[in-house]
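For this view, one protein chain was removed and the others were kept in their places.
== subunit A ==
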Amino acid sequence: MKLHKFKQMEMNIVIDVNSGAIHVVDDIVYDVLDYYKFKNLDEIVSDFKNRYTEEQIKEAYDEIKQLEEEGLLYTYDPYKNIVLNDNGPSYIKAMCLNIAHDCNLKCKYCFASEGDYKGERKLMSPEVGKRAVDFVIENAGPRKNVEIDLFGGEPLMNFKTVKEIVEYARKREKETGKNIRFTITTNATLLNDEIMEFIDENMGNVVLSIDGRKEVNDKIRIRYDGTGTFDDILPKIKTMVEKRKDGKQYYVRGTFTRENLDFYNDVMMLADEGFKEISIEPVVLEDKHPLSLREEDLDTIFEQYDKLAEEIVNRQKQGKGFKFYHFNIDVNGGPCVYKRISGCGAGYEYVAVTPDGDIYPCHQFVGNEEFKLGNVFDGLSNYELIKTFKNGHIYNKPKCMECWARFYCSGGCQANNYSFNKDIHIPYELGCQMMKKRVECAIAIKAKLMEE
């Protein structure tokens, strides 16, 4: 597929898939594009004679032709050989550290089986954590930027290890010249003044979980006694966010499920609370789970994304804008093509480490023994699997090669692909549908704001 066209917010948008060029076109061009490659000008004029004048069609046709000649429409993919010929080494430079395989909540959709990843409840020791820091530094090769995400379960159940890891990493940073960026993902229940101070000072990004409206959050994000967390976490999240000054990043992040297909209201609730960096993401659960999203929910989900896109434009114009994570596409920049064709990096640039130091391709594979890549003490062992992940890019995913969004999503989430299709190369279809809708919305927002 070389072109993708869609209508949104009263605009006709055309994406040239391979060059990344984006055009806003009038109705005449939008219609002519359907036939441009299959019919000659006379035939097109005749097909549309009841709708447009011959002169209009001729002009539109010439403009399309000009853009084609300039390499901005109907371009070919020149990138394939770059990735296929890349036999160089890969470097692990990002790591998800599972600080705690334990959690003080039992959220109903938890992919980590309420924190224990279907194994023993366990906390990471400072020794394992420090060894993991050394492991990622040793394996990052020439990469200067190293990322470590302090994750769980709930990492703040093991704050002692968090502190020791950060302190150790700062020392190693100086010795090695690396730039280590920390992120922490927390359910916010254990935040207090000391912890918030520490997070603000040391974390490049803090991800704070809340699902939106109280009735939504408290049905799902619950404690062991069944009570909801909203009243406890909202004030803590606000205090944490208020500390993030001078462009320091945070994300207030929730999940939507079948129980809140009207998640637009949850995003708006968070925006109205004053949060500027918001992410509400679709839950990923097997079909039979009562909270799972299904094919029949897609129309509603798409309506919600459309509504959200329009409101983001309105608020931006009123100077009250906020960022919605999945709509943050910089149409004139963003990552280079080398990144976009190499996938998410799981299994060869990015790994997850358990409290025992076992290494998996990403946090979603943790606990699935077949996917164990090694251990931070003994190093990597499963090189065959690492190669499989490295080669798990769009050019080895036939469905992606037919999809216009391949350079935006980069082949989707390998873990989702595996859990739905038992093959990282076959995309998780429901995820694809939502991804494509979000990319359209993101581009439409940018086009609309540029238009005005």
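By definition in this document, a contact is a pair of C-beta atoms (placed from the backbone, for glycine too) under 8 Å apart; a residue touches a chain by one contact, two chains touch by 3 or more; residues count from 1.
Everything that follows uses one rule, which is that contacts and distances are computed from a predicted model.
Engineer: Between "Six-cysteine peptide SCIFF", "Sulfate adenylyltransferase subunit 2", "Cell division protein FtsX" or "TRAP transporter small permease protein", which matches the UniProt record of the unshown chain?
Structural biologist: "Six-cysteine peptide SCIFF"
Engineer: Please identify which residue in A:L67, A:I199, A:V376 or A:C441 touches the non-displayed chain.
Structural biologist: Among A:L67, A:I199, A:V376 or A:C441, only A:L67 touches the chain that is not shown.
Engineer: Per the definition of touch given earlier, which of A:I222, A:L261, A:V331 or A:I426 contacts the omitted chain?
Structural biologist: Touching the chain that is not displayed is residue A:V331.
Engineer: Using the definition of touch stated at the top, determine which of A:L3, A:V45, A:I137 or A:V284 touches the missing chain.
Structural biologist: Spelled out, the listed residue whose C-beta touches the missing chain is A:V284.
Engineer: On subunit A, where is the contact patch with the chain that was removed from view?
Structural biologist: The missing chain touches subunit A at positions 16, 18-26, 28-29, 59-60, 63-64, 66-67, 71-72, 75, 78-79, 82, 91, 93-94, 96, 111, 143-145, 147, 149, 151, 181, 183, 185, 205, 207, 251, 253, 255, 279, 281-284, 325-326, 328-340, 342-346, 349-350, 362-364, 407-414, 416, 431, 434-435, 438-439, 442, 446-447, 450-451.
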